[in-house]
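Only one protein chain is missing; all other protein chains are in place.
Up next, chain A:
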Amino acid sequence: MFTDYVLLMFTTAPRRAKAVFNVLRGRRTVSTLFAGLTYGCLDLLDGWHGVALDRFLVAADQLVKDELLTAPREGYLQLTPAGVRRQRELRQTRYWPTAWREFQTADVRRFTQVSRLALQVGSEAVHGQSRYYPVTTNPSIQIRVKKWFRPWAASELGPALYASLHAFLASLTVAQAEVFVRSLTGFEHPGQTDQQLATEQKRLPVEMLVMRKDLMCQWVRWLKAHPQDPLWPLLAPLVKTSAVSKSAQQTYAAFLQHGTLSEIATVRHLKLSTVREHLLEVAILTADFPFARLLSDAQCAQLATIFAADPNIADWQFSTAQAQAPDLDFFEFRLYQIMRCQHA
């Protein structure tokens, strides 16, 4: 059930429920990204794209009613002892994604649609079929696949697709490979639904949804490492160079060229606060952010002292820091929190 996956997002320490859900829904505000970083769930960013916040809230309410979660204060949720036990069981049984991080650096959803049609077109062509119901009637996807397909001779495309998919599927478990192949649509093979796959695999339909999204992410990761693959040209335009948004990347590039934040704001026609937000986004989403350019050793030492007794970085309050370091601004405080999370 969907609620199982919601329960798996919580711990015995209180978490801001909406922030957790917004990470899953792919909301990219700095406050959401920061929550994802401190709660250790950034890998799942955008994994439940398109799912309404209400659906998460309803699931959370149910878990509270079932006494698996409790709300220690408004907006926060944590596991109850029964929740801890249930979560332990779920961790043993429910399929858990391993490659959802790919959602950040590729348009996996678009690739899912494009590749479904491409594999169908390839499979039908191999068997000399031109009369079939396409899996999608979306014109832009049809055009994309048509361009990819045109230069291929069917006699070469089929074996090339077989070899490519075989190589990728051999890297998975047997169950994963079976789910991937049985869900495909092609010649005399409409493909199985999540419900049908779940029955066969003795899992829940929602697990098949999670698994299939994960398999798609794993496939994307595999294709990135195999740019000679016949399907790579369909993925290439959907790959991003970084998880960071384009605008924040431009701000960061200017920052690396040693501009001051005010100069960057002027050159890029942005507010100073936006420049700061961009840099926080970069600091959260990249591993090698040069914190030392914005935080002095003295500031770091002072903040380390202030919060020495509190290891839970997400709980630190700016007001606590400001009381002892009145010159400190929120940007520096948040940056220090991010640095501590990254270098923990």
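Convention: contacts are C-beta pairs under 8 Å (C-beta built on N, C-alpha and C of every residue); 3 or more make two chains touch, one makes a residue touch a chain; residues count from 1.
We adopt the following convention: contacts and distances are computed from a predicted model.
Among the names given as "ATP-dependent DNA helicase RecQ", "Dihydropteroate synthase", "Reductase C-terminal" or "Tripartite tricarboxylate transporter substrate binding protein", UniProt records the absent chain under the name "ATP-dependent DNA helicase RecQ". Within the set A:Gly26, A:Gly191, A:Pro233 or A:Gly259, the residue that contacts the chain not displayed is A:Gly191. Only one of A:Val20, A:Leu165, A:Ala283 or A:Ala321 touches the absent chain when the whole complex is considered: A:Leu165. Only one residue from A:Thr12, A:Thr98 or A:Asn138 touches the chain missing from this view: A:Asn138. Counting over the whole complex, chain A has residues 116, 119, 122-123, 126-127, 130-140, 155, 158-159, 161-162, 165-166, 169, 174, 177-178, 180-182, 184-196, 199-200 touching the chain that is not drawn.
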